[in-house]
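As you look at this complex, bear in mind that one protein chain is not there, while each of the others sits in place.
Now for subunit A:
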Amino acid sequence: MNILKFLEPFTNENLMNGKGSRRDSFNLFGHLGKNAALAAVPFGLAGLTSSNAFAADISPTPATPIGALQLALTLEYLEKEFYIMGLASGVIPTGGREEKVFMQISAHETDHVTFLIAGLGGSGSANFVAKPTFDFTVGGAFDPFNATGIGKTAAYAQFLALAQAFEDTGVRAYKGQAANLISTPDLLTAALQIHSVEARHASEVRRLRGLKGWITGNERGAGMPAATQAVYDGEQVTTQVGYNTATLFGAAAGSEAYDEPLTTAETVTIANLFIV
């Protein structure tokens, strides 16, 4: 758990302008409360907590094939809505690479939502989970769609940063669910087929931000808000089944060569930042 990371101000290095206010501070405390509450209660009681003060938070999904698909669907809901809103906002530069990239990514995330709902037995199934309500401003800390008029350039920079965080989270989250799908080979294969699409997306979004397509150490990369560090914590691993991957070309290359998983709890904590 990286709760301390969420205590850091949502200052955004060179992206945010001076919107910091009592409202932001209040929201930060709000999120601290949510995360602390989630971490403090035993796993099985998380639902109770979320039923009173923080009703909208999602709870950790069970370590089952259904649970894996439910968590995946929630992440895909998030990505689908984010890109649809981004494309509608006018923030993404039109007529060039950026628009082509995000139209393609948006189409894939929409397909993934449809595919996963079908995989759970349809929207009438007892296993179906409904789309949460998302707040991509995280209580006003971000303005990725230029809703409050920070300007298209600043908004697009925030949109890109969030897109990178969502795609890199998706890659790690699907990886973390693989073991929960090992008893259902067809679902496992489908999840792997989505997982590699998220990785293709992540690689491209990172390039649009001027970064390498792969994650070096636990670096979130230049211009990424400190609040996104939880997406990258734990990526710096250089030991794989006893083999030191840093031996040949150093720790940077060794860590880049392997993506690390996020646990269900870690994934839920990140997703809940954007769920209201």
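Odds and ends about this structure:
Note that in this section a contact is a pair of C-beta atoms (placed from the backbone, for glycine too) under 8 Å apart; a residue touches a chain by one contact, two chains touch by 3 or more; residues count from 1.
The criterion applied here is as follows: contacts and distances are computed from a predicted model.
Taking the options "Permease", "Spore maturation protein SpmB", "Amino acid/amide ABC transporter membrane protein 1, HAAT family" or "Rubrerythrin" in turn, only "Rubrerythrin" matches the UniProt protein name of the chain that is not displayed. Listed residues A:Ala88, A:Ala107 or A:Ala222: the one in touch with the omitted chain is A:Ala107. Residues of subunit A in contact with the chain left out of this view: 96-97, 100-101, 103-105, 107-112, 115, 171, 174-175, 178-179, 182, 185-186, 188-190, 192-204, 207, 212-214, 240-245, 247-249, 253-254, 256-261.
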